[in-house]
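The complex appears here without one of its protein chains, the remainder shown in place.
Each chain carries a letter (A and B) given by its place in the written order, and its residues are counted from 1.
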Amino acid sequence: MSGAVQTALASPAGPARRAVRDPLIASLVGLCLAAAAVLVVASPAPYLVNALGQLAAFAILAVSLDLVWGYLGILSLGHGLFFAIGGYVCAMHLLADGVAATGVLPDFVQFMGWKSLPAYWAGLDHSAYAFVLALALAGLVAFVFGLASFRSRVNGVYFSIISQALVYVAMLLMYRNDTGLGGNNGMTGFPLLFGWPMGSPGAITGLAVAALLMLAAVLAGTRLLIGSAVGRRMLACRDDETRLRTLGYSTTRLKLGIWCLSAMIAALAGILYVPQVGIINPRVLAPDLSIEIAVWVAIGGLGRLGGAVIGAILVNGLKFWLSAAMPEAWPFILSGLVLLVVLVLPNGLLDLVALRPRPTWLRGAR
Amino acid sequence: MTHLTRRSFVGTAALLAAPALIRPSFAADTVKLGCLFSSSGTMANLEGRLNHVVRMAADELNGRGGVNGRQIEVVTSDPASDWPLYAQVGRQMLQQDKVAALFGCWTSVSRKSVLPVVEQNDGLLFYPLHFEGDENSKNVVYMNSPPASSVLPAVDYLMGQDGVGAKRFFMIGSDYVWPRTINKQLKGYWKSKGIPESAWREEYVPFGFSNFQTLVNQVRSFASQPGGQAIVVLTVVGSSIPDFLREFANQGISATDVPILGLDMVEADLEGLDTGKLVGHLNCWAYLQAAKGERNQKFLADWAAYVKAKNVPFSADTVIDPMVSAYDSVHLWALAAAKAGSFAVPEVRKAFAGLSFDDPSGYTLTMTGENNYVSRGVFIGSVNEKRGFDVLWQSPNAPKPVPFSPYG
Partner (left out) sequence: MADPKRSLLRAVLALCWLGLWAVPSSAAAFDRAAFAQDLCGDGAAQVRGAEDLVKAGGVLPADDLAYAGRLLGALAERRLTCPADGALLLDRPGAPEGHDALTSAVRPVADARAPVLGLRQRAAVETARGVVALLTGPDPATRGAGLSVVERRVATVPAAVLDRARDAETDAGLKATIAGLAQAAALSSPDPARRRAAIAAVAASPSGAAEARLTALKSDPAYTADPAFRAALDAGLSRVTRAVTIGDGLAVLYNGLSFASILFMAAAGLAIIFGLMGVINLAQGEFIMLGAYATYGVQEAFRRLAPGLLDLYLVAAIPVAFLAVALVGIVVEALILRHLYRRPLMSLLATWAVSLFLVNLVRVTVGTQNLQFIMPAYVSGGVPLYADFVVTWNRLFAIGFAAATVVLTLLILRRTPLGLDIRAVTQNRDMAACLGLPTRRVDRLAFGLGSGLAGLAGVALCPIYSVNPGMGSGFIVDSFMVVVLGGVGSLLGTLVAALGIGGANVLIEPISGAVAAKVIVLVGIILFLQRRPEGLFAVRRRR
């Protein structure tokens, strides 16, 4: 892999300690804050606000994958699992909150014939506990899976395939009704969000603003991480893990730590996504959806956090638009876009912006 | 680097505003109806036909002068069998295109995804499929029968003297809510008839499962045990249906040995099969292509002509129940809107009570004001050699639908 070139393109040189200037991230953060302000002040059409909020959640998910793929070289084709964990816990909280407020059981519980919510739902009507539980659960699953894989030095394509299989297994398990999580129909019918009725313009705007602010925070946080000493080690691990290990660093611990962080960020994206869409079901665990996350990152720009955001917003925005405007053309456009990016713009669409498209095949085989 | 900022800003803003720019403007004196049926993805083969049927119904109504003086404009989309996208597109259609009604969804999970959208925006979704019941939203019109009105008559027939006197049941379904709900209600029904638990067996397979050898072996050994005639209640969906039927026939089991009641089997599922060895298996719907009567003949002829005229990429000779239900739903909506004199959803909803429509199946569909269910007739079909269904039995009238099952 053209690691050295990637490193050069990824972040401008600078002392490890100081937070490095990155105009792209800075402008994106500013854009998010500006958009949030616009949403609060003006009131555009609710479906546009809702779409923007969903795009922001997807952008967070893309950043989480870019963190491990672009900066650690681990392609996970199973990030939908952590997204789903966050989403399901959030849905459970919303439903538990609704039960506590209105006393009416959700319909999937009634359909199963249960008299009350299952035992492990206890305490989920407290939002703080639910939030912590979502992140902790995602981190735990990532820890267990990552520990086994990284200790056995499972890398590259193998890891991708295994993560695909893992998310597929999770999907099969979640289709069953007896998990108490709604089975294939999932969970829906969320009545309230912090006391506001779901679907009211206030709730929609609030969620979108929250998503945008969270995106800004995640971007800023990850940028600081990348610019720090840990970030340097991540890049080194990506470029040549053996060498880094020889130098005495524990790459397993590094990879594990960043992998768990990435899982928690993905769960955060799920928490923000589910209230906006109003439903969670095992579709989010579909293997092809997890591949699509990688597609967003690749299209936008691998190894550039800003690129992940742009890729996610671009691809999903196009999907929302074209599914209604030009339904027949969308799959062809998507596959064409991916091929274009992969062949001509090895660093994603950001190459266009930087006006330096230098495809590998022009540079000649290494 | 300000040019980055400006460019990315303009880019994202343009993308967000694009739907508003790109949407072609419609004439002011039309009323819009939205379709939420996929033309790509796993549901494409089934849902894709419904888009065209809705268009055909709209053309028919426009030819008679439209509704309330306005011509109907049908807005289609492609949610690509992606359930959250159904919700997103539905939201867009309701808020931006301001459609008067939505016609859409096939799988329960897509309906559940769209449900919060229509409820929050007080829209109206006409849902043309038979499903598990246990739902009664004022924003959804349930065009097809819940299990109590569709599945139970077929099971009763098989258990009765006219059928095979079935006493033992092997339930095979895809692993998700609709099959599990149907089986739960069936078990409750059998318990209420005093049939012991040892007389049935339940097995579930993943979506898209096609390796039915072991299951067919199990069916054979289940059927050879004493206790009475065994039947298979099949609730698998999609391509699992023809794969199961093919394995069943290849292993030499015929309908006279162990009949299959395929609850999701439509004529389209028999495409590609050699049905010579499958003659006699049953299904149960509110409409069969073999239904008698000149209304059905006219509908079949109209559809064939429409397919030829508009180059529709589906067979002109295959008409399935959801197509007729979608057709009925457009007409029901038109009747309600005309009766209410307006397109506003609360008015249209009030006009449902007492509505009636003579549809191609030969029955008169009616709606009461109690709920948004439509009473449909019941057909039991029997597979024939020509990859279609013969009408084996049909109900004398259209029974009143029971939204919530009394059996578990």
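Some observations on this one:
As a convention for this text, a contact is a pair of C-beta atoms (placed from the backbone, for glycine too) under 8 Å apart; a residue touches a chain by one contact, two chains touch by 3 or more.
Nothing here was measured: the structure is a model prediction, and the numbers come from that model.
Every shown chain touched by the omitted chain in the complete complex is listed here: A, B. Check B:Q71, B:S137, B:S239 or B:N371 against the missing chain and you find that the one touching it is B:S239.
Only one of the listed residues, B:G65, B:G252 or B:P346, touches the absent chain: B:G252. Where chain B meets the omitted chain, the residues involved are 40-42, 44-45, 48, 158, 161-165, 175, 203-206, 208-211, 213-215, 217-218, 220-221, 224-226, 239, 242-243, 246-247, 249-252, 255-257, 259, 268, 271-272, 274, 277, 279-280, 282, 313-315, 382, 384, 390-393.
Interface with the hidden chain, as seen from chain A, comprises residues 1-2, 69, 75, 148-149, 152-154, 156-158, 160-162, 164-166, 168-169, 172-173, 175-176, 287-288, 291, 294-295, 298, 328, 331-332, 334-336, 338-339, 342-343, 346, 359-361, 365-366.
Convention: only the chains that are shown with their structure count from here on.
If you average the CA atoms of chain A and of chain B, the two centres end up 35 Å from each other. Interface residues of chain B facing chain A in the complex, by the touch rule stated above, are 1, 4-5, 7-9, 11-12, 15-16, 18-19, 22-23, 39-40, 75-80, 82-85, 87-89, 91-96, 108-109, 112-113, 115-117, 119-121, 134-135, 175-177, 180-181, 206-207, 408. The touching residues of chain A, counted against chain B in their complex, run 23-24, 27-28, 30-31, 45-48, 50-52, 54, 107, 110-111, 113, 172, 175-177, 183-186, 188-190, 198-199, 277-279, 281, 283, 310, 313-314, 317-321, 323-325, 327-328, 330-331, 353.
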